[in-house]
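Excluded from the complex is one protein chain; the other protein chains are retained at their positions.
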Amino acid sequence: MRLQALFLAVILFTSPLIWRVPNYWKANIMAAITFILLAWIAPTSVLLMLSVAFLQWLVWKYDFIKSGRIKVIVTVFLPLLPLLVYKWKFATGQWLIPLGLSYYAFRQIHVAFECYKAEMQKPALLSYFQYLLFLPVILIGPIHRMPDFQRSLRRMKWNASQYSDGLERILYGLVKIDFLGNFLFSTQLTQVARGVSSHALRLYLEVIAFTGNTYFQFAGFSDLAIGAGLVWGIRVMENFNAPFMATNMQDFWRRWHISLSSWCRDYVFQPLAALSRNRWIALISAMLVLALWHEISLRYIVWGTVQAVLILLTVYSRKKTPAVSGFINGHPVGRWIGRIWVFHLFAFSCIFIGSENIASLGTNFKHIFH
Amino acid sequence: MYRWLLKYLPKPYAFVLIFIWYLILIMMVAYTVDMQPGRFRYLHW
Partner (left out) sequence: MLENVYSQNPDKTFLQTRQKAFTYGWLQQKIKQISGLFESLSIKSGDKIVLAVADEPEMSALFISALANGITVVIADPESKAPRAKSTISRTNPKYIIADKETLEHWQLPSSLPVLTFQKESVSGTGLLGKFLKKNKTESSSNDYLTALEKATPVSKFPATPAPDLIAYIIFTSGTTADSKGVSITQGNLAAHLATLKKVYGMNENSRLMNLLFLCHADGCIQGPVLAAYTGCTWHKPFKFAIEKIQEFLDYGYANNISHVFVVPAMLNMVLPFAENYEDSFQYPEFKALISVSAHLEPSLWDKFETVFKVPVSNVFGLTETVAGSLFCGPLTGTYRKYSVGKPVDCEIRIVNDQFEEIATGQTGELCLRGDHIMKNYWADPVLTDEAFAHGWFLSGDLASQDADGFVTIRGRKKNLIISGGINIQPEEVTECILRNPDISEACAVGMPDEVFGERLVAAVVLKPGSNLTGTEIIEECRQSLEEKKVPNRIFIVDSLPKGVSGKVQLNALRDQLLNLQPRNLVNTGDFEDDVLSIASESFQVPVTRLSIHDTSQTVAGWDSLAHLSFITSLEDHFKVRFNTAEVITMNSIRKATELIKVKHG
């Protein structure tokens, strides 16, 4: 939060400068501000991050790898290196500060794939850095896409209502993080839960507190990123689309952390589906990648598998019991039942990641259903 | 929000309302910003 507050302050105070310089310079100045700030906080990390991007660019620019396949493997694997190094904790946070590292790596992989698919021109070094060094999204995403970013850059123009939308969005983000997330769900609701004598009810309230807090924090941080982007004149993709209004789990994953789930769809699900011609394998792999993106650990593997199974069941039930599925997704009453159902499914699946280890997970479940 | 209010209200009313609304939100944030942050597991870097 501290770091995010600093970043926000920098964005707000530099926005008059951004809006004063000619269009051509805007992107360079935004990248320069980001670079200076990161270099000041974590010089080694930034150096490493930029070197990886530079190496990728070298591979694109000087066609020394002839095979398209090997090229895409190399350019996808390169950004994963620092990520894996960090996540496996070969190095502690001593020299490698994970400044939005996984977001950063996933952006690089996105570009690598798009270049491979030839849906995008191989980026020039400068524009690649402009894309990667975009302060509003560097800490907590979203994983915005490069063509969108470049288009937004090209269409950038002063628009007072867009600027004020940005400021409002930042305020809403702060309310979500501090008031709704930290205060209401995390502090207050947990306190209420502590006062409850029933074990099951207490844990139930704790699960709700955890899920609610998670959502408001995360959506709040996304609001900050989108709002900050608008203040600098760039439209960043939406990351949440009222996820708890979803009536089934498949729908939920189209509304929750959209930038990551769509990333997994484009760069894990689709290639694997094309390769294996089996969408179940592709789906499970995509959900596993989505889960492991958070943390490489057993509990996230379990969590990811659970999500995949829930989606599979959604699809399966639509086929087997079309009447029930139709009621849940179509009827006004059914929709609310679906929403409550989805909320609880997701909340309970989060017990897997809310628990410190498998043993305490077992205890948690025992307590709830005891 | 302001533009939404303007659809239903004349400008001065919308302005006053939006001012009060933002003020409430800012005070909510100011009141809670130093509170102990809860466990927020989802957000790994």
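As written, the chain order gives the labels A and B, with residue 1 at the start of each chain.
Note that contacts are C-beta pairs under 8 Å (C-beta built on N, C-alpha and C of every residue); 3 or more make two chains touch, one makes a residue touch a chain.
The model shown is predicted, which means the values in this text are computed figures rather than measured ones.
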item	value
Missing chain: touched chains present in the view	A
Touching residue (missing chain; options A:23, A:276 or A:321)	A:23
Absent-chain interface as seen on subunit A, which is shown	22-24, 68, 118-121, 124-126, 151, 154-157
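Going forward, only the chains that are shown with their structure count from here on.
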item	value
Whole-Å gap between the CA centroids of subunit A and subunit B	24
Partner subunit A, residues of subunit B touching it in the complex	1-3, 22, 25-26, 28-29, 31-33, 35-45
Partner subunit B, residues of subunit A touching it in the complex	1, 98-102, 139-140, 161, 164, 168, 171-172, 174-175, 178-179, 181-183, 185-187, 190, 209-210, 213-214, 217-218, 221, 294-295, 353-354
